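One chain of protein is taken out of this complex; the other chains stay put.
== chain A ==
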């Protein structure tokens, strides 16, 4: 593995040090809000996270193709060492086509951790690419859309990710080609893919000045956000900044049920809380039940405490019931749990409650480091053992054994491992917030694995199977507590399973009834289908729809119910309020929220979150 050697840093080389220094300065200037201790920026291609047909050289910046290049099955990709930190706000890198090789089948783009590397970027789920041979853009699909011009030897292609509106555009030789993708997921890695012999590309993650004036683009967005904040409508309350901020904090605490904190805040600021304490506590109790997977009880409690609420919200009720069904499959709902041998008392100790719902409420620095580490090493199961290294380029992630013969095995094993391990971590239910963050990262790779079983494997089924065998042997080496006692449907109890089937019938009937009363609802249909699909697999936790069983999925249900109780719609108007709303409502990617907030703070000149004694007036400009 010669390219690994080339990837290591040669400390003695003064030219390199100069380049390194320039890189550091440029990255600092472009992404001032990024804390690289927590979220390192991509600085080179990863010698670990690539297909074997990819060769790296020149400090892991140059990529060349070394496969046969017979057909698309010989495509090969490489990801950067790190995902793009959300705190960048706007991220940009460029790739120069050194040689188009035989056919110039080159793809430049982004992909999530775990996406198959035996492919060009864009072909698979959570993968996005712009291809040189036809100029098409590929958005998680094997068929491209006409996008821009073709590109070839000598061209410089840039890729810009706008993390504020989750879009991406490309540039060719410094000219913006327009938006290519929207609704991008977070934590994407810069990725390039090659497919025919002789193809060589060089990356510029900031080592050189960019051809495109990205700083100009960034300045536009900075001005835009400044403008949005400056023009943010505050209605009648002009000049009452302190009151506005206090009510903002208070309503946040109340909304999420931080009863004691809300009371304390109200006392300290001499303000009143609209909702009474018992109501907050009730809501908190219901939320806890949902988050513990005891949806049936949550429904009962809601009906008891807020009579008429669910009757008036048939959609919400249906959503809750579907979730209840899923929890039955999971074996967590009380209707099936009562059949299990565990003591009912243990039900009350849902481990998630200390870090209830909005995780971004907890500003534990440790939480961040774990969150960002896990995607790096991709395997949540073993991440605890991971040593933190300042040079991710050289440090080998612990999931891959250094003696392993081929890098294919790593990347494949990563994705399957994490899929497998996911139900375990949720089954054990003993984790601290650390492990929750890991689940988060895994959920991600899980989604990718979905697509690989559904789509990627079409062409390369046999290949995959061989690799799977490898994985099993690798999986055996996992710590015992992770791999013992495979999960069973409804906790493995026959009576519980029957109850579940019964419940499924009731759910079906409810769906039909709603359909009669309110007309067809495709969302309902999809929910029901997804939930019932779980039963079609021998191992629901490890199936294409298994993601539903993830405890994280409870959060959206929980939030919907909470909002309904508070009588709040989820409507929002104005792009800024929408933006902030999306920040506070984003449930799955807590670290992303925090990072984006960092970006905003940087932008607005606030490097720290204000404390309550801070003179509020000076915050608004």
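One rule holds in what follows: a residue touches a chain if its C-beta (ideal position, glycine included) is under 8 Å from a C-beta of that chain, and two chains touch if they have at least 3 such contacts; residues count from 1.
One rule holds for everything that comes next: contacts and distances are computed from a predicted model.
As stated in its UniProt record, the chain not included in the shown complex is "Armadillo repeat-containing protein 8", which appears among "ER membrane protein complex subunit 10", "Armadillo repeat-containing protein 8", "Tryptophan 2,3-dioxygenase" or "Dynein regulatory complex protein 8 isoform X2".
Of the listed positions A:29, A:70 or A:175, the one in contact with the omitted chain in the full complex is A:175. Considering the full assembly, A:219 is the residue among A:58, A:182 or A:219 that touches the omitted chain. By the touch definition given at the top, chain A reaches the unshown chain through residues 148-149, 172, 174-179, 213, 216-217, 219-220, 222-223.
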